[in-house]
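What follows is one structure encoded as structure tokens, with my remarks underneath.
Shown here: the complex without one of its protein chains, the others still in place.
As written, the chain order gives the labels A and B, with residue 1 at the start of each chain.
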Amino acid sequence: MFVLDQQSLVQGRHAVLNDISLEINAGEKVALVGPSGAGKSSLLSWLWQQHSDDIALCPQEGGLVDILSVYQNIYMGGLSRHSSAYNLINLIRPWSLRQQEVYTIAELLGIDETLAVSPDRLSGGQRQRVALGRALYRNKPIFFGDEPVSSLDPKQGDELLGTVLSQHKTAVVAIHSPELALKHFTRVIALNAGQLVGDWQTQDITLADIKAVYSGE
Amino acid sequence: MRRSIFKAIAICATVFSASIASAETFTFTAIPDADESRLNERFGKVADYLTEQLGVDVKYIPVKSYPAAITAFRNDQVQLAWFGGLSGVQARELVEGSEAIAQGYEDQFFKTYIIANAATNLIPREEFPVALEGKTFTFGSKGSTSGRLMPEFYIRENTGKSPEELFSRVGFSGDHSRTIALVESGAYDLGAVNYSVWDIELGLGKIDQSKVNVIWTTPTYPDYQWTIRGDVNARYGEGFKAKVTEALLNMKDEDLLASFPRKSFVPASNSDYAPIYETGKSIGLID
Partner (left out) sequence: MPQTFSSSVLIKGISTGARLRRLSLFFSLIAIAFLFVADIHLYTPDPWQELSRIGLGLVTPYWPNASELGVSLLYTVSFALLAVSGAAIIGMLLAMWYHWRVVRVLAAAVRSVHEIFWGLMFMQIFGLSATTGLLAILIPFTGIFAKVFSEIFEQQPVTATSTFGKASRLSRFVYGWIPQAWPALASYTRYRFECALRSSAILGFIGLPTLGFHLETAFKQGDYSEAAAVLWLFLLLIASVRFWLKLRLLPVYLLLAVLALPEMPPVNASFIWQFFSQDIWPTALQDGDFNGTWEWVSRVGVNEVWPALWQTIAITQAALVLSGVLALMLYPLASRALVGRWSVLGRFKLLVLRSVPELMLAYVFMLLFGPSALPAILALALHNGGLIAFLLANSSEDANKRIGEGVPKGMMRFAYIDLPQRYPAFLAFLFYRWEVILRESAMMGVVGIATLGFYVDSAFEEIRFDKAFFLIVVAALLNICVDGLSRWLRARSGLKAPTL
């Protein structure tokens, strides 16, 4: 489904990703691990370009529009399903059918109380839930996330990640927590300084293997 | 009491500043009633003529409006000015000893046209038109004699009402040419315009008479004149005022006269403008 064959990505004079070869098949749930600046985000956006229409993307900064309500922010995931006129009307007067759909997702994520609030008034954790809500509302078979639960406490992050992954057939998620990577994913890809330093099936490795990536061994 | 103290200080300061200025340039300004383009070029020639005639350095400075001309005259930035009837009266009120020395040949019997857009269906007549009530009306500039003062005077005299009472809307176009354009386009129903500007623009084919026409002409009155400051003899030499007057009256070059535009200049005095002063007072433009 996603294929990279000895490819490199150069930004300016600096190689962000170096000689990467990998293949990801439908049905796989892949965790991208590695220290900050390892090239995880670049790899994600590179892969995203290959099938952008089938992917629900949850970028690192969330891409929230601060002054619109949480409802509208989640609804944005479904913009491509409707005509422009329909979307414009929704901006002024939300359709009740869509409200129900969005409500269902918000409830799943525990933010149903905040639907009318704008994200600039929410905590970092709540904002991440909104961003996840938008990704879920995209209704796509593939989920791409860039640190999607980094602002949540470990327990909440664990639960939400499980929820989101269960709604998608395939997933590629950049994640810092080795525990979550092991628990929720079928495959772990490790990057360091733009190099592919590990590519394992989850059942073959232990926490120590992932932690080793961060200590640079 | 306090005013006289202020005055005394002011006079001292004037004397002081006058005494430090030496080998002075004689400066004049002029705003023609029509065609204000290329003022520097046109009146530069007039300055050259005066330099030649007077034996002092004469300079022209362009101004934009009557009040600007009056201010320049009052502040002694110019010593001679080509004023409109009303602005001349106002300037002479402010500068003691100043004098009207010459006027244009045409200014002895100046007049104003009341013009109307064709849609008003008003036709030209001898007597003051009666059916003006409720129309819209534009004057020229607020301080203009032919574009404001005299037409307002005759409107009041003939109708017993102020323009604001008579018309549904009163505007000030700021300029005679613009008055014609605004009435021609129908933006205003009626307007008051300097007769010489109208006649010139008509001659140039700039006016579409199927759209705008003259419906009434005011009686004649004195208008533009040369006014000179009272202290020029002391500053530029005895008999300087008479020399300036003579130079103006002897200006025969068509090219120079066309800048004003006047046929020639004839003698004038402050008393010629008494009617303007009275009119200004009666409609509240002069205190």
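We take it that a contact is a pair of C-beta atoms (placed from the backbone, for glycine too) under 8 Å apart; a residue touches a chain by one contact, two chains touch by 3 or more.
None of these values were measured; they are calculated from a predicted model.
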Contact with the hidden chain (one of A:3, A:65 or A:207): A:65
Touch criterion as defined above, residue of B:30, B:63, B:193 or B:268 at the omitted chain: B:63
Residue in contact with the excluded chain [from B:188, B:221, B:236 or B:265]: B:188
Residues from subunit A at the interface with the omitted partner, ascending: 45, 48-49, 52, 55, 57, 59, 61, 63, 65-69, 71-72, 76, 79-80, 84, 87-88, 91, 94, 96, 99-100, 103-104, 112-118, 120-121
Touch residues of subunit B, complete complex, unshown partner: 2-3, 6, 9-14, 16-17, 21, 35-41, 61-68, 70-72, 74-77, 90, 94, 119, 136, 138, 141-143, 169-175, 177-178, 181-182, 184-188, 206, 208, 211, 285-287
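Note that only the chains that are shown with their structure count from here on.
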Computed distance of Cα centres, subunit B from subunit A, in Å: 79
